[in-house]
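My questions will all concern the structure given below.
One protein chain omitted, others in place.
Coming up: chain A.
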Amino acid sequence: MFEARLGQATILKKILDAIKDLLNEATFDCSDSGIQLQAMDNSHVSLVSLTLRSDGFDKFRCDRNLSMGMNLGSMAKILKCANNEDNVTMKAQDNADTVTIMFESANQEKVSDYEMKLMNLDQEHLGIPETDFSCVVRMPAMEFARICRDLAQFSESVVICCTKEGVKFSASGDVGTANIKLAQTGSVDKEEEAVIIEMQEPVTLTFACRYLNAFTKATPLSTQVQLSMCADVPLVVEYAIKDLGHIRYYLAPKIEDNET
């Protein structure tokens, strides 16, 4: 038996919005420690890793480890039926081929439940090695989303260059070039508005805007975003989900092709 209850359907909605652009379907791995999801997009350029800890739920019970393959489009459709303040409960029997999603209004007067068929997905799990990143940048999530959106107008790819002075995002295309520099915040009054850079050595990497813009769909989940970079290693973009866990996106860099 698996049962997980969240006080606010809006969090689940936001989580779905944050992953459904990249993934059509994914497997939710449930255990007594919580819910995990790891999946690559179709072209295997980016990876989504979602962790929801069991202690973050209002109620969480998972007797046996359970893998639920879901069509995220269908899941999003169901979640659209919930009001933001509704309680949401996910339920499944052991070895079940369906999952039940139940919404209860705050005043307990309306209860709706939806049953969704599960899918058997072949899972390719990737082992992600621990990396000592050369640069870790924390910045307001809104700011990052804005930068990605703005630079996407100029080019398909954006160059992120991180030094001790600050972090620079640049793009160049047929129209011209664009550069956005962010300096490290001097005095931290409001933590959520700060730009903080921890740097071992400077890094310059190139990434596809399309994927970065897909990642920023997670912006409503968190006030801050953390970018971890290291030469020749995928970028990690992490959004914390308050009291519940986090969502991490991995993105393979673009490289100069010397071979041909």
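Operating definition for what follows: a contact is a pair of C-beta atoms (placed from the backbone, for glycine too) under 8 Å apart; a residue touches a chain by one contact, two chains touch by 3 or more; residues count from 1.
What we mean here is this: contacts and distances are computed from a predicted model.
Taken from the listed names "Flap endonuclease 1", "Nucleoporin Nup43", "C/H/G cyclin" or "Ras-related protein Rab-14", the protein name that UniProt assigns to the chain not shown is "Flap endonuclease 1". Per the touch definition above, the residue from A:Ser33, A:Ser67 or A:Ser134 contacting the chain not shown is A:Ser67.
Interface note for the absent chain: among A:Ala106, A:Ile128, A:Val175 or A:Val188, the touching residue is A:Ile128. Of the candidate positions A:Ser54, A:Asn71, A:Thr89 or A:Ser157, contact with the unshown chain belongs to A:Ser157.
Residue-level contact of chain A with the missing chain is found at 29, 31, 40, 42-47, 64-67, 95, 122-129, 157, 206, 208, 233-234, 250, 252-257, 260.
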